[in-house]
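Attaching a single structure in C-alpha cells format; questions to follow.
The complex appears here minus one protein chain, its other protein chains still in place.
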Amino acid sequence: MIAAHLPALQVVVPLISAPLCLLLRRPGAAWTVALAVSWFALAVALSLLIEVSIGGPVSYPIGDWAAPWGIEYRVDQVGALVLVIVTAIGAVVMPFAGASVAHEIASDRAYLFYTMYLLCLTGLLGIAITGDVFNLFVFLEISSLSSYVLISMGQDRRALTAAYNYLVMGTVGATFYVIGVGMMYMMTGTLNMADLATRLPAVADTRTILMALAFLTVGLSLKLALFPLHTWLPNAYTYAPSVVTAFLAATATKVAVYAFIRVYFTVFGEVDLFEIAPMVPILMVLALAGMFVGSAVAIFQNNLKRMLAYSSIAQIGYMVLGLSFASVTGLAGGIIHLFNHALMKSALFLALGCVVLRLGTVHIDGLRGLGRRMPLTMAAFVVGGLSLIGVPLTVGFISKWYLVQAALEKGWWPIAGLIVLSSLLAVIYVWRVVEIAYFRPAPEGSAAVEEAPIFMLAPTWIMAGASIYFGIDATATLEVARGAAEFLIKGAP
Amino acid sequence: MDVLGLFNYWIVIVLMMIGFYIVISHGNLVKKVVGLNVFQVSVFVFFISMSKVRGGTAPILEEGIEVYSNPLPHVLILTAIVVGVATTALALGLVVRIRDAYGTIEADEIIEPEEDGA
Amino acid sequence: MVAIGLTLVRLRDLFSVAMLFGIFSLLAAALYVVQDAVDVAFTEAAVGAGISTVLILATLALTTSEEKAPPGRALGALAVVLVTGAALIYGTLDMPAYGDPAAPIHQHVVPRYIERSAAEIGVPNIVTSVLASYRGYDTLGEVTVIFTAAAGVLALLGRRRGRVGIVDSLQVRQDARKDGEVPRSVLAPKPILRVVSKLLMPLILLFALYVQFHGDFGPGGGFQAGVIFGSAFILYALIFGAHNARQVIPAAVRRAGLGAGLLLYALVGVAGLLMGGRYLNYAVLADEPTHGQHLGIMLIEFGVGTTVAAAMIIIFFVFSGQDR
Partner (left out) sequence: MSDETTILLCIATPLAGAVLIAITGSRPNLREAVTLVTAGVVFGLVASLFPQVLDGGRPAAIMGEMLPGLAIAFEVEPLGMMFAGIASFLWIVTSVYSIGYMRGHHEHNQTRFYIYFAVAIASAVGVAFAANMMTLFVFYEVLTLSTFPLVTHHGTDEAKRAGRVYLGILLGTSIGLQFIAVIWTWTLAGTLDFTEGGILRDKASPAVVGVLLALYVFGIGKAAVMPFHRWLPAAMVAPTPVSALLHAVAVVKAGVFTVLKVIVYIFGFDFLAQVASGNWLLYVSGFTIVAASVVALRSDNLKRRLAYSTVSQLSYVIMAAAILTPLSAMGAALHIATHAFGKITLFFCAGSILVASHKTLVSELDGIGRRMPWTMAAFAIGAFSMIGIPPTVGFVSKWYILRAAMEAEQTFAAAVIVLSTLLNAGYFLPIVYAAFFRAAPAEPATAGGPALGAEVGNGGLPRNHGHRREGHGEAPLTVVLALTVSAAGILFLFFFPDLPFALARQLAGVAG
C-alpha cells in the first residue's frame, strides 16, 4: 500500500517533520529528525526512480481529484532523477551539518535551522514532483523563503544583505513566473502541465503565449541565476553557512533548471519553440556569456566560496547551453551535468566547510600549506576541482563530453570550441588554489590545524568519491539522462 | 481586437510597472518591499480581472443563479496573497536585522569596510 | 490606484508610504469585490491593508522613516520597466476581452467545479471547495509558506536578548512625537480605548470563529479567520502592552499552535491515505463522500486558522519585541 503512495510521501514526510522539529526545539533531536527524514526521502526517491525507469511515468492525483481538476503529481525519469539528486545531497549533507551547524549557528537557533532545512527540502522536492504549474509556484516559494532564512543565518552580517537581495530578486522572479502562468491560464484555462501541453499548440502563435513564455523564462532564469540575472548568487553563496551553501548550490539552482526543463520541454513540448520564439538563440548566447563571465570573474576571486559561486554561474551556463541545443544529446548533456555538477559542487563546498571549521576563513591566503595540514579535505577539494575542469575519470568529463558531442552533432563548431575554452578557464582558478595549498608553506607561527572530524570528512568524501565513481562508470546515469531526454524531446507528457 | 476589453489589463500593467520600478530603482530597503507588494497586488488584480464573467456573480452557489465568475483564479490569488504576506514579513525581518547590523536601510550606504574577510 | 502608485514612487516619508500602501491595498480589495472575488477581497483587506501595513509600520518604527533621495540610476531602471511593460502590453493584444464569458478559462476545467462541486463536495462556496479540496494541496503549501515565514522571522529576530519591546516603548515615547503618522491614538493608554477594546475582544474572537466555520457557505475560511483572530491579539497588545499580551498566550503555546495547525492539515491528508484514498482525499473520511468532504474541509480549515493565527501573533510579537 505504501508503494502506491510514494509520490505523496516524498514531499509530505519532510513537510510533516518540519513542524515537528519546531516543536522539539532541542538541536540534537531536530538533527536526528532531519537526518532520518533525509535518508527516508532518499530511499523513496530511489525507489521512485527505479519504478519510473521500469514502468514509465507515475501519476498521483492528490485528493483523488483527477487532473486537470485536481493537482496531479507526476514523476517521470527527469523528475525522479532530480528527486534523487536533491534527497541524496540532503542525506549526505545532514551528517555534516551536525558538526558544522554547531560551529556556525547559535545553539538556541539550531532547531530553527533544521526546520528551515526540512522546509527547503519539502519545497525543492515539491517542485520536482508536481505536475501543476501553480503548485510549482507554491513550492518554489516554500523553498525560496526557507532558503532566504537559511542564508541569513550566516555568521557574517553581509549574509543579511545577501539574503535580502536574494529575496527581492527571487520574489520578482516568482512574480514574473506567476504572470507567465496567468497568461497561459488565460489562453488555455488549465494549470496542469500535461493538459497545457495538449492545449497550447492551438494558441501557440498568439502574442499572449509568446509573452507568457518570455515571462516564465525570465522568472525562472532569475531563480536559476542565468547570466545576467545571477547577481544575487555570489553573495548568497559566499555568506551563507557552509552547510547551506553546499546544500543550496547542489540543489536549489538545479531544481530551478529542472523547472526550466519542465516548462520548455513538457509544457511547451508540443509547440515547436524554434519556430515561434527567438528565445532559444538568446538562451544560448546568455549561457555562453555566463560560462565565460562566470569563469573569468572566478579567476579573480580571493574568497574561495565566492570563487566557487562564480564558477556555479558558469556551470549553470553549461546546463542551459545543453538545453538550448534542444537535441536529445544536448538535453541529455544538460541533465547529466545537472547531476554531475551537484556532486562536484557539493564536494567542493563541503570541503570548504571543513576548512571554515578549522581555519575560520576561506580566504585564499589562509590556505597556504593546507595540503599538508588537512590532506584529506584538500584532496577532496582537488577532486572536485578536477571535475570542474572536466578531467577524465571525473564526472565533469562526462558532462563535457556530451555537451561537445551535442555541439558537433549540430555542426556548431565554434560552440564546441567555446565549451572547452571555458573549461580551460576553470584550470586557472582551480590551479590557483592547488598551488597555494600545496606549494606554499604554512604561514609562520600559525596555529596547528588538524583534520576535520570524521562526520564532516565522510560526507565530503562521499561526494568526492561519487564524482569519481560516476566519472568512471557513467552508464547508469547516462541511461537515465538519455532516457529522460528522449522522453522529453518527443514531447510526450 | 477590442481595445475597451483590454483597457482593464493595461491599467493593471501600469500598476505592475510602478511597483516594479520602485523595486529596482529605489535604494531604501523598506520602499523596495512596498514596491514588491505593489507589484504583487497588481498581479493579483490581473488574475482577478481575468476571472470576471460579464453578468456573473460571486462563485457561491445559490438557487436561481446561472452565471458565476471563475473561482479558480480566486483560489490561486488567495494562495498568492498569503505567499506575498509571508515574503513581506520575512523581508521586513531582514530589514530590521540589516538596520541592526549596519545602522542604515539605504542600499548604497551599506558599504563594507573590509574586503573579503569572510 | 495609479495615482496612489505614482505618489508612492515620489514619496519619501516612509510612514506616509506605508499608509498609502494600505489604502492602495484596500482599493484593490474593493476592486476584487467589484469583480466578484469576495473571498479574495476579504483576504486582501485583512492582509494587505491590515497585516502588511502594520508590519511595515513596525519595521519603520524600528528603523528610519525618511527615505534618502533616490540615486541617479533611475534611467536604467525606467528602461527595464518600460521594456517589461511594453512586453506585457504586447502580450495582452491577443487576450480575450475583459469579462468575455467565451474566454478559454471559463470553458475548460472550471465548468466542472461550478456544475459538480455541489454534488461532489456539498459546499456552496465554490472557492472553498476548490481551495480546500480540488486544489487542497496548494493550500497545504500555502500554510507551509506561512509556517515558513513565521519560523523564519523567529529565526531572524526571535529571542534576541531581553529588551524593552518597541510597542511598549512607543507608548512612552508617543507623546513626544508630534508629527508622526503613527496611529498614536490607538496606542494611547486611554481608558475609553481600554474599555472599548475589552468589549471588542470577545466580539472579534467570536467573529473570527464565525468566519472560520462559515467559510463553507459564504466568504471566509480558515485563513481569514486566523488573520482576524491574530489581529484581535495584536489589538490587545497594542493597547495593553505587548508584555501583557505575551502572558496571555505564552511562547510555547504560540509555537505549538504554529506547528500543530500545519500538522493537523498534513495529517488529515495522511488519514485519507490510511483510509484507502489518495493523499488529501477527504471523501473516505466518513461513510458518505460529501460528509467526508465536509469533515475534511472543516478540519483542515481549522488547521489553517490555527497556524495562521499563531503565525500572525508570532510575527507581530517578534517585531514588537525588537528594540530600536
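So that you can tell them apart, the chains are marked A, B and C in the order they are listed, and the count of residues begins at 1 in each.
In this text, a contact is a pair of C-beta atoms (placed from the backbone, for glycine too) under 8 Å apart; a residue touches a chain by one contact, two chains touch by 3 or more.
Quick caveat: nothing in here was measured; it's all calculated off a predicted structure.
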Check: shown chains touched by the absent chain are A
Residue among A:66, A:285 or A:421 touching the omitted chain: A:421
In terms of residues, what is the contact footprint of the unshown chain on chain A? 386, 389-393, 398, 400-401, 404-405, 408-409, 416-417, 420-421, 423-424, 427, 431, 435, 438-439, 472-475, 478-479, 482
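The rule is simple: only the chains that are shown with their structure count from here on.
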Best-connected chain pair, where connection means C-beta pairs in contact: B-C
Using the average of all C-alpha atoms in each chain as its centre, how far is it in Å between chain B and chain C? 13
Determine the centre-to-centre distance between chain A and chain C, using the mean Cα coordinates as centres, and give it in whole Å. 31
On chain C, where are the residues touching two or more other chains? 88, 92-93, 95-96, 103, 105-106, 109-110, 113, 135, 138, 141-142, 145, 148-149, 152, 156
Could you tell me which residues belong to chain A and also touch two or more other chains? 134, 138, 141, 145, 148-149, 152, 179, 185-186, 191
Going by the contact rule set out above, which residues of chain B touch chain C in the complex? 1-2, 4-11, 13-22, 24-28, 30-31, 33-35, 37-38, 41, 44-45, 48-62, 67-79, 81-90, 92-97, 99, 104-106, 108-109
Considering the complex alone, what residue numbers of chain C touch chain B? 1-2, 5-6, 8-9, 14, 17-18, 21, 24-25, 28, 31-32, 35-40, 43-44, 47-48, 51-52, 55-56, 58-60, 62-64, 67-68, 70-71, 73-74, 77-78, 80-82, 84-85, 88-89, 92-93, 95-101, 103, 105-106, 109-110, 113-114, 117-118, 124-127, 130-131, 135, 138-139, 141-142, 145-146, 148-150, 152-153, 156-157, 217-219, 223, 315, 318-319, 322
Name, in rising order, each residue of chain A that touches chain B in their complex. 134, 137-138, 141, 145, 148-149, 152, 156-158, 160-161, 163-164, 167-168, 171-172, 174-175, 178-179, 182, 185-186, 191, 238-239, 302-303, 305-306, 361-363
